[in-house]
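Below: one structure in structure tokens.
The complex appears here minus one protein chain, its other protein chains still in place.
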Amino acid sequence: MTELHDTGERRRTSDTPPSITDLIDEETVRSIVQEAWSALIGEDELLVPLPGGLPENAVSSWVHVAGPWNGIVVLTCGRSTAEQLSRELLKEHAPPVIEDEDIEDALGELANVVGGNVKAVLPGPSALGLPEVGSAPVAGSDTRRVDLLWRGQSLTISVQGSAGAPLDQ
Amino acid sequence: MTLTATSFDWVRALVHRESAIVLQPGKEYLVEARLLPIARQRGIADVSTFVESVRSRPDTDSMRCIVEALTTNETSWFRDGDPFTALTSTVMPALLAARGPNERLQIWSAACSSGQEAYTIAMLLVDSMPSATTRVSITATDLSREMVARTKAGRFSQLEVNRGLPAPMLVRHFTRAGNEWEVAPALRRMVTATECNLAAPLPRMGPFDVVYLRNVLIYFDLPTKQVILRRVRELMRPDGWLFLGAAETTLGVDDSWERVVVGRSSAYRPIKGK
Partner (left out) sequence: MRALVIDDSRVMRRIVAGILEDLGYEVQQAGHGREGLDVLNGGWVPELACVDWNMPVMDGLQFVSAVRSNPAWRQVTIMMVTSESEHGQIVRALAAGAHEYVIKPFTADAIRDKLALLGLLPEEVVL
């Protein structure tokens, strides 16, 4: 191991917003998502940490975190995965036909749950925005991304710092 | 073999009659999950065969096991609050009055799992009788090395703190540690965790003033229950208090205990000379 010496070169924190990869590791993100799935989707719903490749018609939901760290927490999966997740969330309370509005709502709520718990691990205090749904904002270099398989279908969670890429595009 | 409708209905009716708890249709999986360890212990591979054998030849021991297995909560802080309320309302005041001002009081959380019971006791004492806490030590034991390590660490997941831990106590006694919650050092210092197999000769411990042995006996057959209760009694002070799970009792198992009602809970106390 190389020893780090203080070179005397210091930067004020305001100059360098903390990088998300220094603030949260993959394992923490994965355990947050796994807890959300175990509680809300089903006790035995295991998420396998393998990249699967997202389908063309992938949808995303995300929430903004604003505080010492600024950025978004994004959940992305295929359209049919999103529909199944909505059905599993509602279980016996699911209507016979799941409307688009329900799918967007369910996906947004999952981003809210994951985002709220990610926020709690990051330096605070910070504010959590309301969920948005649509095509995923482009991820910049400052991103912690976790690829998972749920029932063989891929989903990704990425925590994207606003320093890495413009958020509103 | 999956649980048949007839087996499920019979279990439902039994549990409702004995405990007033309603198992809704669709909870077959719960019956399967809770009864499988009991079936296997009896050398039966699946739940349906076990239930059918008890249904065709009912015996009180098996029926009690079924009811207990389905009505027992996994450890979740104050969820079954009465044995804890009894500690501060009745048991501790009685013990403090009976002991000298410098005598230590020892509490045993047997089969402590991840330590929720031990820390529940610690939180309760710190909150409602702070002056007594320096005199109290809590011993937490479990068969599993992993559970002992978890108890020592005093770290709990979000899902665990969500279950029956009052929010005011969460914020008073825990801090966040990454995605988990960590119990305050002062509480961790009150709790000593060690491995212990209740079904084998017990290590030298105690003597204990209070023992929590909740939802443990249900996993053992009658002779083992008797041996465990005798060994526990040997580690207790003569005027000690034993708490069992809400569905458990010493009655019909070991007649050397007296059952006393404490608030909405029951405790068992050694009968002198037995």
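The letters A and B name the chains in turn, as written, and every chain counts its residues from 1.
Rule of thumb we're sticking to: contacts are C-beta pairs under 8 Å (C-beta built on N, C-alpha and C of every residue); 3 or more make two chains touch, one makes a residue touch a chain.
These numbers come from a predicted model, not from an experiment.
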Neighbouring shown chains of the undisplayed chain, as defined at the top: A, B
Contact with the hidden chain (one of A:D25, A:E109 or A:E132): A:E109
Residue in contact with the excluded chain [from A:I24, A:L89, A:A136 or A:L155]: A:L89
Selected from B:A153, B:L170 or B:V253 as touching the chain missing from the view: B:L170
Touch residues of chain A, complete complex, unshown partner: 35-36, 38-40, 86, 89-93, 101-102, 105-106, 108-109, 112-117, 119-120, 124-125, 128-131
Chain B residues that touch the omitted chain in the full complex: 20-24, 27, 30, 70, 76-79, 81, 158-159, 161-164, 166-168, 170-171, 174-176
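In the analysis below, only the chains that are shown with their structure count from here on.
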CA centroid of chain A to CA centroid of chain B, Å: 38
Contact set on chain B toward chain A in their complex: 26, 157-159, 176, 178-179
Complex contact set, residues of chain A against chain B: 28, 31-32, 35, 38-39, 92, 117, 120-121
